[in-house]
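Just one protein chain is left out here, and the rest sit where they should.
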Amino acid sequence: MSTEQIEGSLGVAKAVALCHPGVVCAYPISPQTHIVENLGKFVKGGALKNCDYLNVESEFAAISVSIGSSAGGLRTYTATASQGLLFMTEGIYNASGLGLPIVMTVASRAIGGPINIWNDHSDSLSQRDSGWLQLFCESNQDALDTHIMAFKIAETVGLPVMVCMDGFVLTHAFERLELPTQEQVDAFLPEYEPREYLTPKDPVSLGSMVGPEAFTEVRFLQQRKMAKAVHVIESVTEEYRKITGHHSGGLLDCYKCDDADIKLIIMGSTVGTAKDEVDRMRKAGIKVGIISLKAFRPFPYEALRKAIGDTKLVVCVERAFSFGGRGIICPEVKRAMEGTSCEVKTAIAGLGGRAIFGTTINGIVKAALDGKFKDEMTWFDIDSRVLNSYTKDGEGVTFPEGPLSDSQLKASVN
Amino acid sequence: MLEKIKFYQTGSNTVGNRLLNPSMRAIQASVDRPNGLTSGHRACQGCGEALGARYAIDAAMRATGGQIMVVNATGCLEVFSTPYPESAWRLPWMHSLFGNAAAVGSGLAAAAQIRAQKAGETSVPRVIAQGGDGGTTDIGMGCLSGMFDRNDDVLYICYDNQAYMNTGVQRSSATPPSARTATTMPIGEKPGADWGKGKDVPLIAMAHGIPYVATATVADLRDLEAKVTKAMSFHGARYIQILVPCPLGWGLASNVTVTAARLAIETGFYPIFEAEYGKVTSVRKIRQKQPVTNFLKIQRRYAHLLKKNADPNTVARLQAMCDQNIRDFGLLEGTDPVAVPAAIQAYERAETI
Partner (left out) sequence: MLKKSFAVTLDPATSLENHTGSWRTNRPVNVFKLPPCNKQCPAGENIQQWLYYAAEGDYETAWRLLTEENPLPACMGRVCYHTCEGKCNRGFLDESVGINSVERFLGDYALEHKLAFKRPTRDTGKKVLIIGAGPAGLSAAYHLRRFGHTVHIVEQAKEAGGMMRYGIPVYRLPRNVLDAEIKRITDMGVTIETGRKIEDIEGEKKKGGYDAVILGLGATISSNVDIPRGDTNHILNALKVLGQIETTGDIKVARRVAVYGGGNTAVDVARSLRRFGAEPIIVYRRNRDKMRASAEEMDAALAEGVQVKWLSTITGAEKDKLKIEKMALDANGYPQPTGEFEELPADAVVLALGQNVDTAAIDKVQGLKFEKDALVVDETTLETTVKGIFAAGDCATRDRTVTHAIGMGKNAARAVNAYLKGSVYKKMPKHEDAKFEDMHPWYYSDAPKTVRPELEVARRTSTFDEVQHGLTEENAIFEARRCLSCGNCMECDNCYGVCPDNAIVKLGPGKGYEFNYDYCKGCGVCAQECPCGHIKMVPEKI
């Protein structure tokens, strides 16, 4: 075990290298670039042996090369973000449909237009229904460890895994990171034995055309893999934690939840900020806990219901939403809590790189406890001056300062 | 004495020819040919692509001792060969998407290389990526160019039937001028596909400076097999474009697939050549030169050109296009290709201005 003060991207690159992928293929897009640059360096310099690094012409090619190498029986890694992820989309769905255990980092970043290179979750969550496992990381240590676990989970389940880590906030942050040794990783993650791959020794046809007579069944079996994945994530996490002593991964993680009156559900790096604020609020006597949602797909309904327990108020801090709909995490939580009297709300914050500070978290908690979240969804961190500078002159509409509820938004168009 | 006679009735024009030494016969003549694409597939009657694919894949299998893996773009070939629950392939084969066969091929080739390296095996399975003209010259162009750029060890085979046949015969960038497709109907002032549009992917491939580029057709099997065999003797990116007439899309009787391809060669409509590292190295000469009308008249996609009230200039222009190919590629005996042949579209564009 070695501890280094390094950039998150380098940490992830080193973790991936410890897993000995056979092919790394990516196309440059911020904020994912540092990861693959480092991997490229390892391959070029000979530190990472028996690995091919392919510079390709697009993310579509990157996912396609990954599909090829994974179908060819190699442990395969790629990384992307934002527009790149969308450009991959066709291949994303294909890779899961073919059951290829590719591991991909999504250095989460907003989707344009308008073009924006900063962090939110609109890219990864746009792939909610792609059939990939989606694991969110709250810290660089978590990210580093989750990548190692991701290969094992993917290969055990037979589905690809997206490791979602917040762009810049994590990827470009320098932290003290503890890397497991090669021996530890080797013990945890054996040489890749593909469940099916292309070889002249056993010539199968992969990727057939399936019609109405079996398509539903194919989908059912894919969903079954997802159900299996819930258990696999748990067992793999347990195993990894035992070997490394790192408290990483898992379906979700609870922070000071035991007697909480209100629980925040957060994905990604915001959890770190929120923890500090929770500590402060706890000191002030506010009983607030955090559920760090690690696995968004498969969604851990059971674990979440247990984690929420009999808490009556839950706020999802969401860094993406569904246009014309509402939050993306919230409805899942509601499903988990169906039949209970638990109130579940969405606070939209941190879009396109707008920082979520401790004060933001504090505000959300207080507003919730004060019963200010009347609607399911509230635009919590919104700047009315910026809005009004546009709507006042154009439409004669002005918004009040502070969070805007869904009903306020709707009222403004009447 | 028998060896002394170099004349063999049909020579190498036919598939086999019992008079030839077995080593000189086409691979398709052998009783134990690989049949990489076997019976029971659902291609239309007289499908040129089914024929071209078996020809090419079998030749590649022979050249590598069966060490071939195939990546197939979406399209007729993929659909008719692998509808669940039956596959017509005898070799490792995969289908991912419409536009990514070349890139998947790159990944697969890398995987084969690394797996062999790790296992200490000297024999590395080789990869063929293949698709129709739409999957190649249009939607797959980016991945194809990228594969060329990296000089990945992939042979890309384009089965060119000059339109999107699988989706119902729409125009592709490989559709020749004046041809009828579902999106270039033979109506209006300029019936059929526009002149001055399209691209010449073999020349584009050559411009990448890749080791090997060739064109072929299903009408000259020996030539096709020799090219695939030669392609497999190179490492790096290679491109072969095979003209595979489509009875449905071209409006051919199902029995004239091969004859149509032959006419495409013999009229100069489709220049057959090979190039190494960006330079033309050989040209398949026209054996019995024919006017382009002989090629046009068997196809309903050109029927509008031969109607009574059709503009005779269009056929004349198509003939001029063939003549241009004949000159540029030196298709007649005793002539040489020009150093850098221009895409035939250059002729069209210059002519339309």
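For clarity, chains are labelled A and B in written order, and residue numbers in each chain start from 1.
Just so we're on the same page, a residue touches a chain if its C-beta (ideal position, glycine included) is under 8 Å from a C-beta of that chain, and two chains touch if they have at least 3 such contacts.
Every value quoted in this text rests on a predicted model; they were computed, and no experiment measured them.
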{"item": "Hidden partner chain, touching residue among B:Asn72, B:Ser87 or B:Thr181", "value": "B:Ser87"}
{"item": "Candidate in contact with the missing chain, chosen from A:Gly68, A:Gly84, A:Gly99 or A:Gly131", "value": "A:Gly99"}
{"item": "Residue of A:Gly11, A:Pro180, A:Gly207 or A:Pro403 in touch with the missing chain, whole complex considered", "value": "A:Gly207"}
{"item": "Residues in chain B touching the chain absent from view", "value": "1-2, 4-5, 7-11, 13-19, 25-26, 28-29, 31, 35, 37-43, 45-48, 50-51, 54, 81-82, 84-91, 218, 221, 247, 253-259, 262, 287-288"}
{"item": "For chain A, the residues touching the chain missing from this view", "value": "97-99, 158, 194-197, 202-208, 210, 214, 217-218, 221"}
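One rule holds for everything that comes next: only the chains that are shown with their structure count from here on.
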{"item": "Residues on chain B engaged by chain A in the complex (per definition of touch)", "value": "66-69, 71, 78-79, 81-85, 87, 89-97, 99-100, 103-115, 117-118, 125, 142-143, 145-146, 149-150, 152"}
{"item": "Chain A residues touching chain B - in the complex, by the definition given at the top", "value": "22-23, 25, 50-52, 54-58, 60-61, 64-74, 76, 90-91, 94, 98, 197-200, 202-211, 213-214"}
